[in-house]
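Note that one protein chain is taken out, while the other chains of the complex remain in position.
What follows is chain A.
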Amino acid sequence: MQSAIEKFKTNYRLQRRIIVVLFTIVPVALLLVFSYLPLVKMIQYSFTDWDGISANSHFVGLQNYKTVLTNPQYIQVFKVSLYYFAVAILQLALAMLLAVVLSYKVKFPNLWKGLVFFPYLVNGVAIGFIFLYFYKQNGTLDTILNFFHLDSWIKLWLGNRSTNNWAIAMTSLWRYTGYNFLLFFGAIQSVDPEIYEAADMDGANKWQQFRYIMFPAIREIFLVNVILSVSGCLSAFDTPYIMTNGANGTSTFVIQTINTAFKFNKLGLASAMAIVLLIIIIIVTVIQRLATREKD
């Protein structure tokens, strides 16, 4: 017995293992209970016609998946994601520009960084309300346009079908640019400043420095950002849900899923929709991973 304890005291590998297990057991348990178990349950529900409350439900096989994939009503909402995607490209460009500019010498760098990142810290519900008042009739935007005598430009920003999706997508640009910026900025900071110094001495201008030093360094992060944006576009939810409730052609796939589950009590079908979205996002991610690997 004594020797076993002695052995344990000196066996650092065993100790490390125990510590690793003890430290990971809590997060792993949380992950299993709150992420994987619901996922397994959701897959199970997606093969039934359960209404979310009834004590009994029937196995319907692949019927729910067939409905989701063949009924245009469920798939066409992905069109709305295109607005978000178009704006996401703008958002990445803007975030990268800001990151590059702020990585050079500027006055008050921390103030600018703070200002750019701040919107990301604001709660999504609050942002929804801020922009609801911003876009509403005689709201902030209309007041600004009036001030500049641009009254003729005024529209029902959230009502008019030609502007409402753009208006909501621009809200997510305001919200997420700071986050993309931070990832870019971190990657740029990881480049050894001596390399820039050397490039300076060799006579490289700022654009060349960006093109040949900075961009290659942040390419990985750039792809991560693209993946995040694409999956974010496909699963856009809280901003449109608060601002328009998905009315008048602003419904996204997730809003539709929520409505199917809780307004029309088709939890089985809604689970199938959620699984379809999950599979689409996995496919997008895999394609992007493959594309990057080939380049390397």
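Keep this in mind: a residue touches a chain if its C-beta (ideal position, glycine included) is under 8 Å from a C-beta of that chain, and two chains touch if they have at least 3 such contacts; residues count from 1.
FYI, contacts and distances are computed from a predicted model.
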| item | value |
| --- | --- |
| Record-based protein name (UniProt) of the chain missing from this complex, from "Sugar transport system sugar-binding lipoprotein SC2H4.13c", "C-type cytochrome", "Polymer-forming cytoskeletal protein" or "Glycosyltransferase family 2 protein" | "Sugar transport system sugar-binding lipoprotein SC2H4.13c" |
| Selected residue (touches chain absent from view) among A:Gln76, A:Asn160 or A:Asn205 | A:Asn160 |
| Touch criterion as defined above, residue of A:Leu69, A:Ala247 or A:Ile279 at the omitted chain | A:Ala247 |
| Among A:Ser54, A:Thr143, A:Gln189 or A:Gln208, the residue in touch with the chain that has been omitted | A:Ser54 |
| In chain A, positions touching the absent partner | 51-55, 132, 135-137, 139, 156, 158-161, 164, 244-245, 247-249, 259-260, 262-266 |
